[in-house]
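Before any comments, here is the structure.
Apart from one protein chain that is not included, each protein chain of the complex appears where it belongs.
As written, the chains take the letters A, B and C, and residue 1 is the first residue of each chain.
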């Protein structure tokens, strides 16, 4: 149930609604909008009676919400979610270009790549200190030393840092060093982790699971939001299908579908989505053309020496050229870069 | 096996190679290129010995071809296939925009839509006279009267006609009235039909089957080419996956993958690919951005009255606006429109 | 719409209903059942008014049919469809075991394998004279000479012959020599072919397309039935998924699902379903355990020399051992063999 308040509503009226919800044993989630405030009710198993609320002063309407997600849905909040990370806007007109290596391998490597990213015009730096790998025998990331290197990258370049947390215990450490906490595709339904980052002060970068439906992606975002962290960036990174010409099948049509139902920003990762360097630029262009709020791409100064996912990392020149293409494309879809 | 001839090769030398291939019981497929001629050998079950040919005068090289497709592969012919249909180029810099209703319903309907398409700048007209439908109780198309209407559309607007043939016997009738024969997704592996259109003088528009791999799509094109019809346009129209936010999952990454391996042009059909009118324009833009040679979209002057697939047909204004967007996008990817 | 007639209905009453349906421009499909006759109405685009029929003498009830398939659905006919082919029952208690090579390669090969099949207890012989192959360069079957060999197999062993027809023109020839016409997975939605075999006097063996939903399979059967051929055997033969440990993913749960909705018999082909000889027996056992009406398996006396699909063909001893296992299993699921 969503309680939409009148435009001139008073604080006391708002408080009365919240108290009533809590007395019923449910949770009230006030969502301030540009025009008016709305209050989402969560925690109820069964539908509530709209009249219970519509008779209260200051209440414009009580709407039964049919979609399983509430806080992240447009019914709750029709305007796009916009926020900024160290001054870089997300979800607004300017596109976010998040770039960097798959994994932080050394200080030299990270700084070399970060300079390429910053110079070309990327506005966020990515790099994994903890790497979820299919095999226990693959490189698993540098851990805390990797986080320290990332902090140094930010210090040197000013780029906000996006990096992955792999379990609830690990979140605190990531919070200490990073600006955005990434949840990887394999952890999209790791609910303990989602609840933990829902309590974080940092924005969350939530990757779609390899076979997650759009509803499941939004429900996972709902887990984060229901713990009161509304600063969520969704990310399409390719899904698993029968098609074997690419590592995954990048599902670009999910971008307009998400935008239709949710107010959250959604980005696209064509590096994981294709797994091949020469496919990254065409699909990054397509991502911008389809309406994504940004892209996440892997860049490496020496891809052939990368400890993970080398074949999908762009060479520096390729990244620079991609940035130029995106700069030309952005205005055609009402964006800036 | 692919026999690459010398640049200054004589006709007699070419004939000698062809005769040798035929004496061995195989088929010789000469493929003229801009620089030099090559001769593909098909029909052999087992690998041939390159030396058998390399010792012949005029032969530069005999290459064992590893990919299962030969005639449609880049190894056989490295330059893009370019041809024109009633003066409209396909596979070249100018984009092909094929538009029209799902099915021809009446002369009035077809002409009304064709005028919208022509006026907005579409350069091909599509419309089904024969409709493969999942249910035997759904509208199956007007048949020959529909083809006659299509011929009238061409007469009136000058637009070349793309329409579907459903079985080998039906091809002759389609050839009488149309300019391009479409093979629908459900018939992508209807080999009797592929062989028949391989013998046609008309170009073939071959849609990817709903769960066809890229290799299977190219092998189906190979069926057509091996009957000597090289004028083939491939079309991505969405594949079947677990994702349920759209009717199909449009696999745009197949476009650069096909271009890498094959010289054939490839277009994208975002109407069937998404099944929803409001998703067509974003994905058509993405198709152009990813490097497709054109798009096929459904347009209807009264979609709510359409006898089939109404919900995915664009309104006239939507089509005009899409054409404008494509016009702006084309130069950014080295195209014209 | 389905018109259910009274138990003691007269022929004249039945005729009156059929004439009324035809006057309305639709098609009447009488379906005799053990208890009572029903008349399906097909060809109507829009729902009909039950009262139009319920007021007629002899009519018990007029039911709006919501499922898209009618003739093949249980709503139309609740008892299982049972028929026999040269004395071998299908759909009844006895299991059908259809075995033989992928393709007929020579008279010697076919007869050798047929003797193995007959001796072990198989009750149908399979073998392709026309082979739909992904590549135009693969062995495509012997054609009519292959059909003649199959006729000789029947003469020698008494086994009814199941073989594939690939296009409408080819059906007549298959009808001349075979007992059951197979429609391959790639042709499951070749509607021209389905309509043609719907007019045949022979039963149809309809394989599920590689990515067909259950509803699509039943709709394809409906195409056959709507041309008045009700003797249809469905066949699950594996679907295409992301899983890569087998050639296809055998979807055994479709068996009870089909049985719930349709009265048609359904068999399982574990040879194509797995693509590996050593997986055939376990999955054939599972097929019987799950309730299939029979199995279709490939057997070859010299699999390593087979011209197609050798790796999935059982050795003679493996087939004999499988038949023994099925014989033991059958009574546990209320079957005989």
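Methods note: contacts are C-beta pairs under 8 Å (C-beta built on N, C-alpha and C of every residue); 3 or more make two chains touch, one makes a residue touch a chain.
In this text the structure is predicted, and so the values were computed from the model without any measurement.
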Out of C:24, C:56 or C:286, only one touches the absent chain, namely C:286
Contacting the left-out chain: of A:81, A:109, A:163 or A:226, that is A:226
Residues of chain B touching the missing chain are 211, 240-242
Had the left-out chain been drawn, it would touch chain A at residues 42-45, 68-69, 132-137, 139, 166-170, 186-187, 189-193, 195, 210-211, 216, 219, 222-223, 226, 240
Residue list for chain C contacting the dropped chain reads 211, 213-215, 239, 241-246, 249-257, 260, 273-274, 278-279, 282-283, 285-291, 325, 328-329, 332-333
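One rule holds for everything that comes next: only the chains that are shown with their structure count from here on.
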Max Cα-centre separation from chain B goes to chain A
Chain centres from averaged Cα atoms put chain A and chain C apart, in whole Å, by 49
Between chain B and chain C, the Cα-mean centres are separated in Å by 34
Note: chain C residues in touch with at least two other chains are 211, 240
